[in-house]
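Notes follow the structure.
Yeah, one chain of the complex is gone here, protein chain that is, but the others are all in their spots.
The block that comes next holds chain A.
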Amino acid sequence: MNWKFANNINTDLITPGRYNITTDAKELAKIVFIEFRPEFAKKVQRGDYIIAGNNFGCGSSRETAVTALKACGIKAIIAKSFARIFYRNCINQGVLAIISDCIDFGVNDRLVIDLKKQRIININQKKQVKAVIPSLIVKLYEYEGIIAYLKQNGLNSLEKLFPKT
């Protein structure tokens, strides 16, 4: 299913400071949106999507907001825009953070993400929406995160991730 959110969803709402005191991803998965949307952690299923408005993930730098959503099995976070630290944290953890306006999608619409054509396909509504998915995100998604990438390719491989300028 698609979990829909408005603008400016901050990381204090995703993993509130009072609960956010563990390094265990499974524990973090239990506290996602614990006060803001209490049913989320119980009902979320592997393969679900987040669909949000502008500035998703603003506020605190806490990477647990990404760790927790990843541990819940969220397949991709689709937002009109992301706050920068949250976006970086998604990139680093190999989580698909996709910039796209899907706010009119239904909660139960089935989605397919075409990473090559940079599109999100809504099967129920029979339409396609443009998406911004930089190659860096796709690459680190395939590696399942920058740490796995560096382990495999060595600490000096960082620059290979970026276009030459």
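We take it that a residue touches a chain if its C-beta (ideal position, glycine included) is under 8 Å from a C-beta of that chain, and two chains touch if they have at least 3 such contacts; residues count from 1.
Going forward, contacts and distances are computed from a predicted model.
S.K.: UniProt protein name for the omitted subunit, picking from "3-isopropylmalate dehydratase large subunit", "ABC transporter ATP-binding protein", "Cell shape-determining protein MreC" or "Stage V sporulation protein AD"?
M.R.: For the chain not displayed, UniProt's protein name is "3-isopropylmalate dehydratase large subunit".
S.K.: Which of these, A:4, A:88, A:119 or A:139, touches the one chain of the complex that we don't see?
M.R.: A:88
S.K.: Could you pull out which residues of chain A are in touch with the chain that's been left out?
M.R.: Interface residues of chain A facing the absent chain: 8, 10, 12-13, 16-18, 20-23, 35-36, 54-55, 58-64, 66-67, 81, 83-85, 88-89, 92-93, 145-147, 150-151, 155, 158-159, 161-163, 165.
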